[in-house]
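My questions all concern the structure below.
Here the complex is missing one protein chain, while the rest keep their positions.
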Amino acid sequence: MLEVRELTRRFGGLTAVDRVSFSIGPGEMVGIIGPNGAGKTTLFNLLTGFLRPDGGSVRFLGRDITGWPPHRIARLGLVRTFQLVRPFPNLTVLDNVKVAALVHTPSSGEAERVAWKLLEETGLAPFAGAEARSLPVGLRKRLEVARALAARPRLLLLDEVLAGLNPEELAETLGLLRRLHEGGLTLVLIEHIMAAVMRLCRRVIVLHQGRKIADGPPEQVGRDPAVVEAYLGEEFVA
Amino acid sequence: MEALVQLLVTSLLLAGVYALVSVGLTLIFGVMRLVNFAHGEYLMLGMYLAFWSFSLWRLDPYLAVLTAAPVFLLVGLATYYLVVRPVVPRPHTVQIFTTVGLSILLQNLALFLWTGDFRFLRTDYTNIVYKLDGVAVNFPQLAAFGVSVAATLGLFAFLKWTWWGMALRATAQDRQAAVLMGINVDRAYGLAFAVGIGLAGLAGALIAPLYAVYPTAGLQFVLVAYVVVVLGGLGSLIGALIGSLVIALLDVVGAFLVGIAWKEALYFVAFLLVLLVRPAGLFGQRGAEEFRA
Partner (left out) sequence: MKGERPFHPRLSADQAVALGLFLLAALSPLVVRDNYLLDTISLILLWAAMATAWNIAGGFAGQVSLGHAAFFGLGTYLVALPQVYWGWSAWFGLGLGAAASAGVGLIVGYLSNRLRGPYFALATIALSQVLLVVFSRWREVTKGGEGVPIPFRPGLENLAFVGKGPWVYAMLAYLLVVFAVALYFERGRLGQLLAAVREDEDAAAAVGIDTRRLKVVAIVVSALLTAVGGALWAQSIGFVDPFYVFSIDISVKMALIAIIGGMGRSVGPLIGSILIISTESYLRATLSGPQAGQTGLYLIIYGLVLILVVRFLPQGLAPLILSLLRRGKVGA
């Protein structure tokens, strides 16, 4: 579904993403982990058109999307969320989701129906009329996911969607992710909270200093000496 | 050949004044990320200061020049605290129209107080012309150039060697880092703005003997200043200097080639080309496209 080949991006003297290659098949749930500065978010930016690669290519659904503008990639079905959530602050929660749905349907009524359904699925229905900027972080993250879902993703890229959540919110979000995955959605998660990723994903890719250093099932990756060294003592649970 | 040298010399002298105005503009932008649409009006007020000082009190225009800088420094500070500071955290639209509103206010204040009549500041010695090898230069041009250079050098020295100068440069480069280093960013902004306006007022006083004084006099200069600043790169002082030279050259040579009538179109076209091709200008640090709220 998604084929990444030798993707590279430099910023001045720093190579943020260094010849990274991997493939994601339909229905997978893959975690991308790595210490800070490993290049995870840069990778997402490259995949979704927010940054131009200096080398390599990205293919999605059989099409070469390298260098495509972000909105075109999103419309094709490769949708991302932002690490630092970016809701439309002055629009209501409902409108935030509705506007994403409007991209795919000319009917305002239809978009609103879709939006309501998604709000219910993500547990945001009680907040529908509130302005997005009045929401606390936990709810904003969920809004970000709901909005991304309205954009009809075939593959959803979630950037640290679990960060900063309290245990209750965490459990709910994990449940949501599992439901989405069971429903057939392909998910790729960047996460820092390794425990969750190891438990949730059947496949984990590890980035370190821009390079891919491991790619496989969590138990295997967890024991990989290169990975252990990269994290230098950070504890994780396999 | 003589004509060419004359052109070059005149360009150089003019560049001095453009530099003074542009450097102030680019300083404000560099430190505060604010485009000051009212900059020209302070230039105009500087012109009127020189004119009225002479008309009412017989104050020599070059003495007026001495007072212009501190007066406009204070005016700039006042403007910052009253008008600009409250809108610094607000979105672009608010900032744009705050300075546009200021521009309207000042222009029409001048119009109201002093009418739209063109005023001319002429003293006994403003007509002195020096001739060197067939190149003619008049005293006010020379004086304007001299003071501009001195003031610009003074500014560079200030920015390079004083604590506040370095604080301004730090704020311009990375605002958050500056805050973390204990720089009072609000004061830095106030200082940058005040200095920028001070320079504009000073420039106005300097050119009063050279050009007609009227309420919309600032417009011509500020538009050129913007071309200079964008060409050189917003936020870059060296860029402002080099940009001044280029534009002054374009101005004089353009007038010679296509006539005074069309040369104005020349620098607006240049302006648009720069924005289209290389919005960062020659030395700008950030591209205009990246300029985000």
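Per-chain numbering from 1; labels A and B assigned in written order.
Here is the rule we go by: contacts are C-beta pairs under 8 Å (C-beta built on N, C-alpha and C of every residue); 3 or more make two chains touch, one makes a residue touch a chain.
All values reported here derive from a predicted model rather than from experimental measurement.
Within the entire complex, contacts from the absent chain reach the displayed chains A, B. Taking the complete complex into account, A:71 is the one of A:52, A:71 or A:223 that touches the chain left out. Which of B:26, B:53 or B:103 touches the hidden chain is settled by the complete complex: it is B:103. Chain A residues in contact with the hidden partner, per the touch definition given at the top, are 48, 50, 69-72, 74-75, 79-82, 86-92, 95, 98-100, 102-104, 106, 108, 112, 129, 131, 147-148, 150-151.
What chain B contributes to its contact with the hidden chain is residues 34-35, 83, 86-87, 90, 92-98, 100-109, 111-112, 115-116, 219, 223, 226-227, 230, 261-262, 264-265, 268-269, 271-272, 275-276, 279, 288-293.
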